[in-house]
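First comes the structure, then the notes that go with it.
Yeah, one chain of the complex is gone here, protein chain that is, but the others are all in their spots.
We call the chains A, B and C, going by the order they appear; numbering starts again at 1 in every chain.
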């Protein structure tokens, strides 16, 4: 175990996979000489050279499409889309090309592409640089979706993503980059599709990812002091979704709350609620709840954004309600 | 009342709004001289001329962005994105620009843009021309979303969309274009955010839109013969969502099934289930269900696509199950 | 060389970059093709022509779903270009890609089977007419979103560059595709990374029902390559040897590490954009003019005039092609549709 930041976890995963497999390459805007806008690729250009770590033009469609074409012909590209919100300008390449290539060709090729994107709000970047973009891709079969919430998961999921033979989107929450935590020194792969029970508890099941996992944990500590015992499950990947672990937890607690940073419409939380209801209706003692951001774009001002994002206080309040209903 | 096809309903709505308001213009690929790939704009170029009905290059980003800029400066553009799936190439313009412009500017302008798109499967167009694209935009606040299922709704929602001062996406299901039905001869506007109770019944509430509304109706007739009495609610717009009408129906029937053509993950059906649970948990006698397409891209071959899309048979089976559980 | 009038064969048209010199010029860069190859080119073009006729016939019989986009009249571009490739090279194309995929060597029967949505189809019936793909012959995909394959083509070229395979990636696309963002991004990326890729624009004068001039003020699309400091050339797209030479030269440059090329092949789509299109927008006489320049008839004349083959030999070639397509189609029709369960396969590896 080493103590690393989330950002260092990402960098280490990239370095190890570049080292391990010549076919792995990185590409993206300023990922090379500059080490990435979030410094997540710092040092890799010097170490692996400009052919393996490639600076691109501001051409996200070309970045993703190039990664797809390269993956079908022998490389294992890891593309960076600087802010996840820029997935908008290459949405076709991700949703219509990358996600569907294998299927449309009847399985003729595998598509080992990883796309890393800085995700989420809470840092004052306003409406076009703060979204929880994983939710844009939930209705697009063919993509795996990673949503790490700790340095160890950032490291372990990214490595697993790079070794996976399918397109994997990895969302790195920008508020988490500086967060520290233990990261295993051995391979430390985190299997895609395996949730983590982050905290065991008997009163209530909370499902949360990324920044909200951290806030849910803090809220759980608040409630623990009040005698409410919260279980927290972090699915870590939304596709594939480890529904079993969630359902098992709900079977124990009878109560489900999904805590998410995005608006409720079309959210992963709504998807989880619908799926749990389908499989574990009998286990539910009370209505499942969503704790979400507002149904508005994300505002800039601190007073607005702070109110927009579910805070530890608000989460604690909702969990208290749910536990005592 | 006239008897019109869905397509004619669209054309009539466009003609009337072009006539009514000089600021209304149409733009899109081959919407002009050729009358549209689906012939939904047939005759309008001859009638209103090349300045009001504009053929564009194959440049969807430019089409949507141009519509946005024009809307802020005095026009009321109606853009056509030929196949809804092409929203992928202009996703940024729709989700990051159009949806957020008013909010990010603190309400300085309204954004009266309508985007029409041919949506959905069932016609053998394969994975890149068959998706239920409304689901891509559910987590993007700032857009209204129309999903007409009849000629009257195609007509009335489109007119309401064009007169609305906000961005409205109108999804026209391509399987429905040739379908006939009564269309009111007066203004016939359909208010955005008002569901229609398409069939009243007491055993089961079905929520369905577009092609699935038609199939759900057919399935309900099958079940009626078996003594099962199905109520069908068509929300007609997903944003704003008329939750009240759905909740009222569920209060009566105690059972909810959403029938949709898309995969379940991130679907509007999951969103409706989560919202109904939030508001009407006590009313539900049984677990709400989703009837959906598969979690795969949409296949080409008839034998595959027919199995992929919920059929009348499959819907009837699921409703029978739900009613008798 | 065993045929009598080789010099004649060298007199095909290369349209130079200077507007005023669109005349016959000898092409020197590529060695004169051998007899077998010449007949092969004609056979392939004929197969594609008959194939598209069959597709249309089957479409009318309701055996083809959705839409279909024929390349009739543009066979010389597909066949000329793909004949300049070697094993390991790759090709991407569009929904109008039947000809390109066949030109790479995809089997007639399994290609037709895909269009018919059969389990034996190239893509197991999942792709259909717009997504024909046969990786085993380097046909990496037919893409139905305009321009979406151009970034893909740069990726195949990146692999070639990075893995030092010596392979070249070519991509076919239409005139109207030069107006979409992905075109711009892909050409720029290819240029700045000096990727071994050849972008082949099939200028058939229309994007769907819109003539080029209504969607861009630029007439010579090859000029757009200048925005990427990229070498470009216009070529007579109805002259199979001219295309072969131009592509051959571009491919050779790419293999030598000299980077990408854009070619603009001037040609004409003899049928409508898709099945529903009767072509009402064509000015009178235009179709007839282009029919007179039909690439297959032209090459046939050339072959006879050059003494490569007799009229009888060419008639036999034609009959064989027709028969091959007919038999392949019969096989394809006889194959069964995929089992419904197969729709759940091939999502993830």
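Just so we're on the same page, a contact is a pair of C-beta atoms (placed from the backbone, for glycine too) under 8 Å apart; a residue touches a chain by one contact, two chains touch by 3 or more.
The structure displayed is predicted, hence computed values, not measured ones.
Enquirer: Determine which one of C:123, C:182, C:265 or C:347 touches the chain that has been left out.
Expert: The one listed residue touching the chain not shown is C:182.
Enquirer: Based on the whole complex, identify which of C:70, C:130, C:158 or C:191 touches the chain you can't see.
Expert: C:191
Enquirer: Check the options A:24, A:94, A:126 or A:217 and report the residue that touches the missing chain.
Expert: A:126
Enquirer: Would you indicate which residue among A:5, A:41, A:61 or A:166 is in contact with the undisplayed chain?
Expert: A:61
Enquirer: One chain isn't shown here. Among B:8, B:92 or B:203, which residue touches it?
Expert: B:92
Enquirer: Go through subunit C and note every residue touching the omitted chain.
Expert: Within subunit C, the residues touching the omitted chain are 179-185, 188, 191-192, 214-218, 223-224, 226-230.
Enquirer: On subunit B, where is the contact patch with the chain that was removed from view?
Expert: Subunit B touches the chain not shown through residues 23, 25, 51, 54, 56-57, 59-75, 77, 92-93, 96-97, 101-111, 141-142, 144, 165-166.
Enquirer: Could you please point out the subunit A residues that touch the chain left off the display?
Expert: On the side of subunit A, residues 29-30, 33-34, 37, 55-61, 85-86, 88-89, 123-129, 294-297, 299-308 touch the unshown chain.
Quick note on the criterion: only the chains that are shown with their structure count from here on.
Enquirer: Based on mean C-alpha positions, I'd like to know which chain lies farthest from subunit C.
Expert: Farthest chain from subunit C, going by C-alpha centroids: A.
Enquirer: Could you give the separation in Å between the centres of subunit B and subunit C, each centre being the mean of its C-alpha atoms?
Expert: Inter-chain centre distance comes to 38 Å.
Enquirer: Determine the centre-to-centre distance between subunit A and subunit B, using the mean Cα coordinates as centres, and give it in whole Å.
Expert: 30
Enquirer: Averaging only over C-alpha atoms, locate the centres of subunit A and subunit C and give their separation in whole Å.
Expert: 42
Enquirer: Among the residues of subunit B, which are close enough to touch at least two other chains?
Expert: 85-86, 88-89, 126-128, 294-297, 299
Enquirer: Can you list the subunit C residues in contact with two or more other chains?
Expert: Residues 121, 123, 125-127, 131, 143, 145, 148, 181-182, 347.
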